[in-house]
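Removed from the display is one protein chain of the complex; every other protein chain stays in position.
Order of writing sets the chain letters: A, B, C, D, E, F, G, H and I. Residues in each chain are counted from 1.
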Amino acid sequence: MLYLVRMDVTPPRDMPEEEFSRIKAREKEYALGLQRDGRWRHIWRVVGQYSNYSIFDVSGNDELHQILQDLPLYPYMTIAVTPLAAHPSALPGQ
Amino acid sequence: MLYLVRMDVTPPRDMPEEEFSRIKAREKEYALGLQRDGRWRHIWRVVGQYSNYSIFDVSGNDELHQILQDLPLYPYMTIAVTPLAAHPSALPGQ
Amino acid sequence: MLYLVRMDVTPPRDMPEEEFSRIKAREKEYALGLQRDGRWRHIWRVVGQYSNYSIFDVSGNDELHQILQDLPLYPYMTIAVTPLAAHPSALPGQ
Amino acid sequence: MLYLVRMDVTPPRDMPEEEFSRIKAREKEYALGLQRDGRWRHIWRVVGQYSNYSIFDVSGNDELHQILQDLPLYPYMTIAVTPLAAHPSALPGQ
Amino acid sequence: MLYLVRMDVTPPRDMPEEEFSRIKAREKEYALGLQRDGRWRHIWRVVGQYSNYSIFDVSGNDELHQILQDLPLYPYMTIAVTPLAAHPSALPGQ
Amino acid sequence: MLYLVRMDVTPPRDMPEEEFSRIKAREKEYALGLQRDGRWRHIWRVVGQYSNYSIFDVSGNDELHQILQDLPLYPYMTIAVTPLAAHPSALPGQ
Amino acid sequence: MLYLVRMDVTPPRDMPEEEFSRIKAREKEYALGLQRDGRWRHIWRVVGQYSNYSIFDVSGNDELHQILQDLPLYPYMTIAVTPLAAHPSALPGQ
Amino acid sequence: MLYLVRMDVTPPRDMPEEEFSRIKAREKEYALGLQRDGRWRHIWRVVGQYSNYSIFDVSGNDELHQILQDLPLYPYMTIAVTPLAAHPSALPGQ
Amino acid sequence: MLYLVRMDVTPPRDMPEEEFSRIKAREKEYALGLQRDGRWRHIWRVVGQYSNYSIFDVSGNDELHQILQDLPLYPYMTIAVTPLAAHPSALPGQ
Partner (left out) sequence: MLYLVRMDVTPPRDMPEEEFSRIKAREKEYALGLQRDGRWRHIWRVVGQYSNYSIFDVSGNDELHQILQDLPLYPYMTIAVTPLAAHPSALPGQ
């Protein structure tokens, strides 16, 4: 089941940069793992913003919430979720 | 070069349904052609709305505008374009 | 899988009232059927508005879109979908 | 009398995590109590957000305000209340 | 139970003025009746707009919706409802 | 002359609770005084929010601004003012 | 008493241009009369828009509403009213 | 050349009150000087808000920006500028 | 004096296409003339929209309003104007 997810990151001003870098490193590991197992299908940077649009392919709402809530950057993110359905004009097998 | 495009369709109330169906059929043909040649990489339906989110992979802004302006449903659409860049946490070859 | 759905109806000004009443009667039948089979779990009127909030319990995004798109009033509605997950403070079996 | 309530939580950045955990534990107790006595009929997590949609069934506006104001997380919440009425297409006894 | 209600009227462009005047006359009769029986406690014009703010004192959400839905101008109105509670700084018997 | 005023309070996070309580006590005294002399005609709590809707009956814009600016909670408030006029459907003497 | 008023005009598409010109001529006469008697103190065009910002100096809310409601273009306008007070940094006699 | 300017002031929470008072005193001097030389034609308080609407009469965009940027309160302001043109219904010499 | 202007065109649904084409031809002539004399410095299409962003270099607010109001497509446009000033980081002679 597919979802479009937009994540906007607001780095905490008062956190030492080194600590934030460690969180970002864990975030990257976490994102790579989910991409490898096929659940985080795409991630793109929004030009000019500390934001991404991503496509998730998961079993449903509960799994998606669990994945998002476990993001190391979750406390510093605003997240918007759009559920997606198959489009009648999509190429079969696209 | 990648772009996220959202299209919201407002069918014209005063057009005979048969005529609108012909336009939709042409729209589908057009969309399938661009998917086959790789420029319209994804199209998903937004759940509960006469809308889609799409990913385009084109040479740049001018080609994208040309493609969108030639959509048979273009006069009945509101379109929002978000330019995308590579994300540092994306899996290589994703 | 649960979804909160808000539907706002804008009756078409130029449709004979009798015809619109027929559509509303079909809408009601359709809604009752989905409530009986358990997929449309709740429907409430928003006070002062030709709108409702509903809870759907379906297999996922695609089934929900199909159900919404088949609403007899669908062409006259604006629909917003919020995917829901289990809440950690919910009473078990709530 | 039914109300749809949306609560968005913004955790205070400067509070020790242990203290915030104690508040959340009290919040959960409080929510479970109101669910057991039937006034907090439903609580669902909004996917991807520190937010919930809830259904309250109370005697009226004053009781609802008292319940919300006594939430242990109330100082850290933004709350939106939508009064609900019976819907003519609802299944009797739904 | 008190509610603040805002009503914005959009007169239909294509209705003969005489017919709209008849609807407005029925609206006024309806409003006066509800003011006399104490349920429509206040009605004020918003300066410069075809809008009013009103205070209703009714038994609850369902009665309020019934009253609003029966407004002769209801099909031409946008309505917003805010449930009100007693304020701790209000003068007793205000 | 009547005005609808909405006040939203944002308590300062860094002020000792005792100090804020003293300000709220002064606010209440101030509000009661203005209600007694008839200029603050109504004050209602917005359900679920640290906000009120109030009706003021004053000589004009300048007096209203002076009253609002002197509110002990003024530095912690967002205020919106709507000027009101007599409504042609209001009951005489309402 | 001073008010800032913004008026946005949306000309009716289906009215013969000659008829709309007659309404605009009456509007101009009306505006000039109120400027001559000092109640419509200023009127400025918003650059690029069929809109104006105006300053009214009237006895209060009711008189302002009466003046605005009698504007010949009133049915084709969206109006926003901001009540103004004396500013402590204004030059005396400004 | 005329401009409508709206200024909203957000006093800094962490600045000693005495220091902010000094800035406000300089702001007032600055504003009076520009009113005396005719460039700051009007300044009005928005009722209930730490905001003003002002009319500036300057040689153009660059001069206006210089004036606004030099406001002692500039770092604590949100400013919105609307360029104004002569209105065809304005009284000559208004 | 420079201004950024955004124009969004909404073609009238009920106008014969041939008539609208004639208006667009006149618009193009008008735009080319103003570009040749240096007052309409730039015009760019917004990708995916019937909109443009333009830079005008004119003597001031009144000349800009006159130019915009005389656009053949003016009745079918929504226009937003942003006054621009020299930027301290701009290359001299840019």
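As a convention for this text, contacts are C-beta pairs under 8 Å (C-beta built on N, C-alpha and C of every residue); 3 or more make two chains touch, one makes a residue touch a chain.
Since the structure is predicted, the reported quantities are computational estimates derived from the model, not experimental observations.
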Residues in chain I touching the chain absent from view: 2, 4, 27-28, 31-32, 35-36, 42-47, 52-53, 55, 82-91, 94
Residue numbers in chain B that touch the chain omitted from display: 1-3, 60-62, 64-66, 81, 83-86
For chain H, the residues touching the chain missing from this view: 5, 12, 14, 61, 64-65, 68-69, 75, 79-81
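The working rule: only the chains that are shown with their structure count from here on.
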Set of chains adjacent to chain D and to chain F: E
Shared chain contacts [chain E and chain G, defined touch]: F
Candidate from E-F, D-E or E-G with the same interface as D-F, over half of contact pairs in common: E-G
Interface composition of copies chain D and chain E: same or different, split at half: same
Turn needed to bring chain D onto chain H - CA fit, degrees, nearest 5: 145
Centroid comparison with chain D (C-alpha atoms), farthest chain: I
Chain centre separation in whole Å, for chain C relative to chain A (CA means): 29
Interchain centroid distance [CA atoms averaged], chain B/chain G, Å: 44
Multi-chain contact residues (two or more partners), chain C: 2, 45, 47, 61, 64-65, 81, 83-86
Pairwise chain contacts, counting only pairs that touch as defined: A-B, A-C, A-D, B-C, B-I, C-D, C-E, D-E, D-F, E-F, E-G, F-G, F-H, G-H, G-I, H-I
